[in-house]
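Supplied in structure tokens, the structure appears directly below.
Every protein chain except one is present and positioned as in the full complex.
After this line comes chain A, so read on.
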Amino acid sequence: MKHGLAAFNSDQHNRYSTTASILSKQDRELDEQLNVFQQRLVEFAKVHNKELRESPEFRMKFIRMCASIGVDPISLFDKERHLFDVNDFFYEICVKIIEICRKTKNLNGGVISFDELHKGYFEQFKVQLNDLQKAVEMLETLDGGFEVFCIRGKKFLRSVPNELTNDQARILEVCSILGYASISLLRLNLEWEPVRSDAILKEMVANGLLWIDSQAQGETLYWDPAWIVRSNFA
């Protein structure tokens, strides 16, 4: 029992706490309803798989509806049961790959490793590395400037149209060991003259493929931005 002015406050306090509890209850209920609806939608897709597969128009409308209530189309596909047309699954991956390449272009100059794509973005959707590879193959047929190349056994995807020269690829190869390249490092490993190394390194900086680090001891280092992701998963 409170006395004095405090006695008036308790009632008011109760009123606000009931409002708050009603609001949070409503919030929870809405969440549940949305979850149920999403599940039903996935079930619907499984039952009407055949119709969805046969009528592209129906399929488009269905996918659009899913996207608008927050069901990611990739999560709808079931490779084993060939839900929808199986190619649609890969088309969705293609779209995602293009989006990611666009988004990270200014950071990495348009060169991204398969590891980064997979670990950084696709693993959460249960997309396997070989699904990713198949999708990238489909992208190549579009002739949109996407190209796969290998550096020390690791696959990379290049999404900008300017092709990597042999020399540039070899510099990226050196970078994949320590994270950076430098004039003396290239001289030791590839026996390149400083003039040649300097020209190519500067060009790669201009293209956004490498970042300059002028605070290292002795000489300027040129870093590959792929280092950031590698150190993240190390």
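Here is the rule we go by: contacts are C-beta pairs under 8 Å (C-beta built on N, C-alpha and C of every residue); 3 or more make two chains touch, one makes a residue touch a chain; residues count from 1.
Following the convention adopted for this analysis, contacts and distances are computed from a predicted model.
For the chain of the complex excluded from view, the name given in UniProt is "KLTH0E01958p" [choices: "Large ribosomal subunit protein mL46", "WD repeat-containing protein 74 isoform X1", "KLTH0E01958p" or "Ras-related protein Rab-20"].
Considering the full assembly, A:Trp211 is the residue among A:Phe62, A:Trp192 or A:Trp211 that touches the omitted chain. Residues of chain A that touch the chain left out of the display are 9, 12-13, 16, 20, 106-107, 109, 180, 205-208, 211-216, 221, 223, 225, 227-228, 231-232.
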